[in-house]
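Here the complex is missing one protein chain, while the rest keep their positions.
Per-chain residue numbering starts at 1, and chain names A and B are given in the order in which the chains are listed.
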Amino acid sequence: MKTVKVPLRDLEFVTSCVILIVTMLVPVFKNTWVIYVMIFFMLYSIMGHSWNIFSGLTRIVSFGHGAFFGLGAYATFIVVRDLSQPFPFSFILSMMLAAAICGATSFLVSYPFLGLRGLSFAICSLAFTEFLAIIFTNTQIIERGREVAFISPQVDLITGYYLVFIILLLVTAVYWKVENSKIGLALKAIGENEDAANSLGVNVFSTIRNAYVISAICMGLAGALFPYIMLSANVEMLFGVNRSLIPLIICIFGGTGSVLGPFLGSIVWQILAEYFRASFGYLHWVILGSCVIAIHLIEPSGLAGMLKKFIKRIS
Amino acid sequence: MAVETTQILSSILYGLIEGSLYGLLGVGLSLALGVMKIINLAHGPLAVLGAYLFFSFIAYLGILPVASALLSLVVVSVIGLVIYLCLIDRIVTVESSTLIVTYGLEIVIGNLLLSMFTGATRTVDLELGSLNIGGIFIGLNRLLALVVAFTSIIVLDFVSKKTYLGKAMRATAEDIEAAELMGVNTRKIYALSYLLCAFLAALFGLCFITTHSVDPLTGSLLNIKAFTITVLSGGNLGLALAAGLLLGFSEIILTTFVIPTAYQHIIAFAILLIVLTTMYRRKRE
Partner (left out) sequence: MKEIFPNKKALTKVQVAVIVIVIVVAAIGGLVYYFSQPSGVTEKTEILLGHVAHLTGFYAYEGTIAAHGTMLAVDDINAEGGVYVEEYGKKLPLRLIVEDDASDPEKTKIATEKLCTVDNVDFLIAPGGSTWNLAAVPISEKYHKLCIGWGGSAEELWTSGFKYYFGFTTVNDLYSATYYAGIIGFLAHYEEWLPEGAPPPLTVALIGMNNAYGRCAVDKMEELVNEFGVQTVVMKEYFDPKTTDFTPLITKIQTTKPDAVIVVGYATQNTNFFRQVIEMKVKEVKIWCPSCWFPQYFLTLGYDGLEYFFDQQYWINYLSDEARDICQRAQEKWDYDHSLGYFAWGYDGVYVLAQAIEKAGSLDTEKVRTALLTETFHSITYGDITFQENGVPLVENFEAKVPIRQVVDHKQVVVWPPEYKEADPIYPPPWDEKYGS
C-alpha cells in the first residue's frame, strides 16, 4: 500500500476543485432557492479570496476592502446605466473598468497606507472606506438623488450564476497562482517576519503593494458583479461595514492563507445563515453569532484548519 | 453668515461635553488594546447593554436612578468578566481570534437587545433641569455627564500611574514576560483589565443614554468613534481625554462655521487617515 502523502497544499487544491465542480453543477437541480444561496456563497468566496490575497498571506489585516467593492459596483453602474451598453459587451467592459478603477486607486493609496501595520493599517483602511462612503453619499454619484441606483435585469438567473462562477474561477486561480509563486513566498515571508524578509533582499514595499493592488482588483470584480445580481444598490449596501468585515470573518472562519478557507467559510456561513434565517426568524442572528464564537473557540485556525487536523488524524 | 457670540459659546460648551464623552468612550477601548492587545469589538455593544439595563431598571423595576446606575455598572462588569473568562481568555494571544469572537459578541448582544426591546429608541430623562450659561441653556444632565467623563478618565489615569494594579497593567502591556517574571499574575491582570473595560463601557452607556437616545444597534457605530479616539491618543490613557476633546471640538466648530454638517463624520476619518499615515509608520529597525 502506498503511504506516500501528498502535501496538504495539494489536498486543498483537490478539495477546492471538487467544490468548484459541485458549484458548477448546482443549477442542474433547478432549485432556484438554492441557486440564489449559492450565488451569494460564490460572491462571498470571491471576496474572501480577494482579501486572502493580501491579508491572508501578509497577515496585515485590512478592514477596508469594502472600498474596492463599492468602486467596482460603481464601474458597473457607469457601464450599464450611463453608457447603456448591452450585454455581453457590458459585462466585459464593466469588469475591465472595475479593474482599472480599483487598480488605480489601490496603487495610489498604497503609498501612504502600506507603511502601516497591524491595527493601524486596519483602522486606516476602515477610515478610507468610510471616507469614500461619505464622499459618494454627499456627491450622490451613485444614487443621483434617488433612493437606490437601479439597472434593469441584464441577464437571467442561470446566466448570472455562471457569470459569477467564471469570476470565481478566475479569482481562485489568481489566488492559487499568487500563493504558489515567488511573490507568494515573499508575502508569506513578510507575514512571518518582515525584517528578516527585508534583510534577505525582499523588496517589502513593492511586494505588498503588488499584492494589495491584485487584491483590490479582485474585490472590484466582485463589486462589479453585484449590480448584475441585485439590480439595485445604494452607498450603504456597497461601502458599508458589512462589505469589509464579512469577507474578513469568512476567511478567518474558514482559514486564512489557504485556498480552501474562503470556500469553507462561505459555505458554512451561507448555509448556517440561511438555515437559521428560515427556521428561527427573530433570533437567527443571535444563533449565528454564537456559532461563530463557538466554532472559532473550538478551532481557531478556522474550518480549513479543522479539516487539516481531521485529515491528519485519519491518515 | 454672521457669527454670534452665543454661537461660539454654544459650540465651545457642547464641544467640551461631546469631546469628554468621546474620551470616555475611547479610553475603554484603549485599555483593552494597550494591556491585552486585543481589538474589543464588543465595546460599543457593552455600552449599549449598560444603557439598556439602566433604562430597564428604572422603567420596569422602578428602581431609583442612582441605584439603577450602580446596578447596571455591576451587572455589565460581571458580564464582561464572564465573557473574558469563558471566551476570550483562551484566545487572547491571537489578535484575529479576539476580532472574530468579539465580532460574534457584537452580533449576539445587538440582536438579543433587538429582540427583547424592539428597535425603538430609548432614553433616560433625569429631569434635572438646565443651567443658563451666558444665554445658552445646557441641560444639567449633560454637565453631569461631563463631570463623570472627566473624573473617570482622571481617576483612571491616576490608577494607572500610582496604584499597584495600574502599574501591573502597564507592565503587562509593555512586556508580558518580564511582568510575569516580576511576579505579576498576568492572567488575573487580563481578567481585571477586561472587567475594567466593560465597566468603562457601561459608564459611557449611562452617560450616553441620559444625554442622547440609543437603539440596540448603536453599538457598532460607537465602535468606530472609539477607534478614532484610540488611534488619536496612541493608547495613552491620559491622552484619551485630549483626543476626545480634539475630535469633539473640531467636529462642532468645523461643521458650524466651515463645512456643511453633512460632512461631520468625515472629519473623524480625515483625522484618522492623516494621523495614521504620518505618525504610525512602521519604523525600520
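Everything that follows uses one rule, which is that a residue touches a chain if its C-beta (ideal position, glycine included) is under 8 Å from a C-beta of that chain, and two chains touch if they have at least 3 such contacts.
Being a predicted model, the structure only gives us computed values, none of them experimental.
Among the displayed chains, contact with the absent chain in the complete complex occurs for A, B.
When the omitted chain is restored, the residue from A:87, A:150 or A:176 that touches it is A:150. Residue in contact with the omitted chain (choice from A:37, A:127 or A:204): A:37.
Only one residue from A:22, A:83, A:108 or A:294 touches the chain missing from this view: A:22.
Within the complete assembly, A:278 is the residue of A:83, A:173, A:196 or A:278 that touches the hidden chain.
Residue-level contact of chain B with the missing chain is found at 1-2, 4, 6-7, 10-11, 14-15, 18, 111, 114-115, 118-123, 125, 130, 136-139, 142, 208, 212-215, 217-218, 221, 224, 251-252, 255-256, 260-262, 264-265. Residues of chain A that touch the chain left out of view are 1-11, 14-15, 18, 22, 29-33, 35-37, 40, 134, 137-138, 140, 143, 145-148, 150, 152-153, 157, 229-232, 234-237, 274, 277-278, 281-282, 284-285, 311, 314-315.
Heads up, the rule we're going with is that only the chains that are shown with their structure count from here on.
The mean-CA centres of chain A and chain B are about 31 angstrom from one another, to the nearest whole unit. Those residues of chain A that touch chain B in the shared complex are 61, 112-113, 115-120, 122-124, 126-128, 130-131, 134-135, 137-138, 194-195, 198, 241, 245, 248-249, 252-253, 256, 282-283, 285-286, 288-290, 292-293, 296-297, 300. Across the interface of their complex, chain A is touched by residues 33, 39, 87, 90-91, 94-97, 99-101, 103-108, 110-112, 115, 220, 224, 227, 231, 260, 262-263, 265-266, 268-270, 272-273, 276-277, 280-282, 284-285 of chain B.
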